[in-house]
Every structure is written in C-alpha cells, then in structure tokens.
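All remarks here apply to the structure that follows.
For this depiction, one protein chain was excluded, whereas all remaining protein chains were kept in their positions.
Chain IDs A and B follow the sequence of writing; residue 1 opens each chain.
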Amino acid sequence: MEGIPLYAYLLLSALLFAIGTVGVLIKRNPIIIFMCIELMLNAANLSFLAFAKYHSAPLAAGSLEQWQVHMTGQMAVVFVMAVAAAEVAVGLGIIMAIFRLRHDVDIDEMSTMRG
Amino acid sequence: MTLTTFAFLVMAVVLVLSAWGVVVAKSPVRSALSLVVNFFVLAFLYFGMNYDLLGISQILVYTGLIMMLFLFCILLLNLGAPDTLFEPSLIKRSLAWFVGGVLVLAVSSQVIGPMATWSTSTPTAPEGFGQAASVGQSLFTGWVYGFEIASVLLLVGIVGSILVAKRRD
Partner (left out) sequence: MLSFLSAVEANSGDTIGWALLRIGIVLGVVLGIVPGLIWWERRLLSWFQDRIGPNRVGPFGLLQPIADGVKLFFKEDITPATVDRLLYFLAPAIALFPAFTIWAVLPWGPDRRLTPIADVDVGVLYILAISSLGVYGLFLGGWASNNKYSLLGGLRSAAQMVSYELAMGVALGCVILATGSLRLTEVVQQQFEPLWGTVPWMQNWFILTPWGFVAGVIFLITMVAETNRAPFDLPEAESELISGFHTEYSSMKFAVFFMGEYATMFAFSGIFAALFLGGWSPLPFNWEFLAQRATDANLPWLASALSFVGGPIAAPLWMLGKMFGGITFYIWLRATLPRLRYDQLMTLGWKYLLPIAALNFVVVAIWMQFGWAALFGALAVLFLLYINVVLYVSRRRPKDTVPKVQFANPPASTEATIEVTRS
C-alpha cells in the first residue's frame, strides 16, 4: 500500500475506536460489549502497525538495536493478541457462569456485588 | 486515484460500516458476524502494509478462534433472538453517539491533524520487516521476557477459564 499517508490509517483507527466506545456505552449485552472492546483493541493494533510502518525511528544503521526499534510496533500487536485471547477465554467463561447462575445476562442487572 | 488508494478506501469503508454494524445490529449473531468481517478486512489492511505474519495471525486468532468462541457462546446462551435484551433509551443512545463523534473530532483535530504536516506517505520501515523470520527473531531476542510473561498469562487464562466454567455440583 504505497502512497497511503500515515494519517489515513490513524483516522481509520480513531473511527473504529470511537465506534467501539459507543458500543460499550449503549449496549447492555455483555457479549456485545466484549466484542466492542475487541474492536477497540484492534483499532489500537492498527495504529501500532501504521506507526511502525511509516514512522519507525531511524537509529544507527544496521545495528541490532535499530532492528528491534523497528519491530516494537509489531511486538505490541503480538502481545495485544495474546492478551485478547486470554481475556476472551476468561471473560466468556465468566459470562457463561453468570448466565448459569441467573439465566439472564443483562449487564445493568449484574449489581449483586454493589455495596 | 491510484489503484492502491482505491483499495484502501474500499477497505476503510468496509471496516467502518462493519464496525458500525456491530453496534447497531439487532441480533447478537449479526453483530458478531459484522465483527468477523471487520477483523477479516483488517487482516488485508495488514497485508497491504507488508505485515505477512501479523495479518495471517489476525485471521487465525481473531476470525478463526476468538470470534468462533463468541458465536459459540451466543448460541449456547440462546441470545440469538433480538428481543432478549432491551435497548437503552433514544436519549442515551444519541448521547453515546455524540460522545463518539466528539472523540473522533478531538483525536483527529488535536493528534492526527498536526501529524498530517510532518508525516509523509513513504514508509520508513526496512524491507522484509513483517515476515515471519524477522518477527520471530525479535520476539525471541529483544522481547523474550514479554513473550514468556504472555505465555504465563495464557496459561493462567486456560486454568482460570476452566475453573470458572466448571460446575460445582
């Protein structure tokens, strides 16, 4: 994708992130809220990758340090993916457990732990 | 308009529309499918930026496994019917969309706007930096501690999800 400016990616990422935020705000189904969080994570990933592609800092040429600086964005995305996978496994497990307990998953009703 | 610009625009439009679909769809299954489309197209955006490994991991991890888990969960809880949950009132919804719009405007004017002047459209990353070999190389040299911590996190995630999902009777 030569010729696409960096800010186009960033704008797209901001749009996706904002839509994810709106979803978290207005949805009452925890699974969909969860999906919107995944959407926000992916928007952040897109920013990371766009920055890594178009704006990785040039250091001393050819050294290992420079190489690792170039890879920082991708490493962040790898870890975001790992964290998202763990999060989904535990989060969906929790939602299933709550459903089994209450037979209802409306997030506004989950207030039994409120003091 | 060059071919790449056109491709980017198409992907961007599909991404935004499918993300919007996640929020507005009435049935959770439709939401999840919309998100599947979103993640799938996002992978192609990564391919376009020469991120071979991350693009394919995006398809494998997000569309292949995570979204499948979501769909499975939705069907298992029988949330497929649209009328299982009530939507919040119109005022709340419009307020949320307003907040979202403000977020986009603020970020684009204050953060991305100034960048438009100093960032060009020529990539500065070196050749072959998105390939499996280079990602693996740096994952196992510079970021090996993070990698190990992530693996421990995944292990804890496995154990935790088994414990949470287990029946206690």
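Going forward, a contact is a pair of C-beta atoms (placed from the backbone, for glycine too) under 8 Å apart; a residue touches a chain by one contact, two chains touch by 3 or more.
Here the structure is a predicted model, which means the values were calculated and not measured.
Colleague: Out of B:L35, B:L53 or B:I112, which is the one that touches the chain we can't see?
Modeller: Once the missing chain is taken into account, the touching residue is B:L53.
Colleague: Could I get the residues of subunit B that touch the absent chain, sorted low to high?
Modeller: 29, 33, 36, 52-53, 56-57, 59-60, 63-65, 68-69, 71-72, 75-78, 80, 126-128, 131-134, 137, 165-167
Definition applied: only the chains that are shown with their structure count from here on.
Colleague: For subunit A and subunit B, let me know how many angstrom lie between their CA-based centres, rounded off.
Modeller: Chain centres of subunit A and subunit B, defined by C-alpha means, are spaced 6 Å apart.
Colleague: Please give the residue numbers of subunit A that touch subunit B in the complex, ascending.
Modeller: Of all residues in subunit A, those touching subunit B are 1-12, 14-23, 25-29, 31-32, 34-36, 38-39, 42, 45-46, 49-50, 52-56, 58, 64, 67-68, 70-71, 74-75, 77-79, 81-90, 92-97, 99-100, 105-106.
Colleague: Quick check on the complex: what are the subunit B residues that touch subunit A?
Modeller: 2, 4-5, 7-8, 12, 15-16, 19-20, 22-23, 28, 31-32, 35, 38-39, 42, 45-46, 48-51, 54, 57-58, 61-62, 65-66, 69-70, 73-74, 76-77, 79, 84-88, 92-93, 96-97, 99-101, 103-104, 107-108, 111-112, 115-116, 119-126, 129-130, 134-135, 138-139, 141-143, 146, 150-151, 153-154, 156-158, 160-162, 164-165, 167
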